[in-house]
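Every protein chain except one is present and positioned as in the full complex.
Read from first to last, the chains carry the letters A and B; within each, the first residue is number 1.
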């Protein structure tokens, strides 16, 4: 089964928690044991898994990335978002997550996040669920 | 089904578009709905998904990586390619991609790239396709 999740981002750079939306797709799929894949079909946004408790962790991630991959630099690409493309390479476009007992087998502190690097925009994620 | 793709790289560092080759494997597999996994069995090359329109995006990625993970630095590994090993950690050796309607479910601007970080060399990628 594959489903699409829509996400509206509100800043140029932010991590948006999509754990509840992804979990809903797992529940709908009826899959008890298998794998879920959260895939981002954009080239200036990505997906990651990290701490879902203190929102300062997300801010530190965004802020480190902004410092290390600066928006303004000697980029060749003319659209002013080369930093976002580089951050997508570093973060990755897809996160595989085991599904057990009909749920995402995430650790206690893990959440799933869309990483917006060139927003605000309307984004979508594909969630594929495979039994096995 | 699993297939091997051969790629000859031409520079020490470059991103080579392999989208057509990966798409051909999906077509041959006959899988209509499932997942594809593009896996790089090397430790100084990797796989990523990013913009396939403006080649300057690829150049910006390679050039940012060269600046942030310098070839010459206080490395311990004696082969002079520690920067390539680090870039493989950052990029990742495998990209999972959903397959729908018998095709890679990539976004409009996405292509699949072999990331050469210690070429030029003869490289290979494994493409595994699973139905489900």
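Following the convention adopted for this analysis, a residue touches a chain if its C-beta (ideal position, glycine included) is under 8 Å from a C-beta of that chain, and two chains touch if they have at least 3 such contacts.
Values in this document were obtained by computation on a predicted structure and should not be read as measured data.
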Contact residue for the chain not shown (choose from A:27, A:73 or A:105): A:105
Hidden-chain contact residue, picked from the options A:16, A:61 or A:127: A:61
Of A:49, A:114 or A:129, the residue in touch with the unshown chain: A:49
Hidden partner chain, residues of subunit B it touches: 2, 37, 39-43, 68-69, 73, 75-79, 82, 85-86, 88-90, 92-94, 96, 126, 128, 130-132
Absent chain, residues of subunit A that touch it: 33-35, 48-51, 54, 56-57, 59-61, 63-65, 68, 90-92, 95-98, 100, 105-110, 130, 132
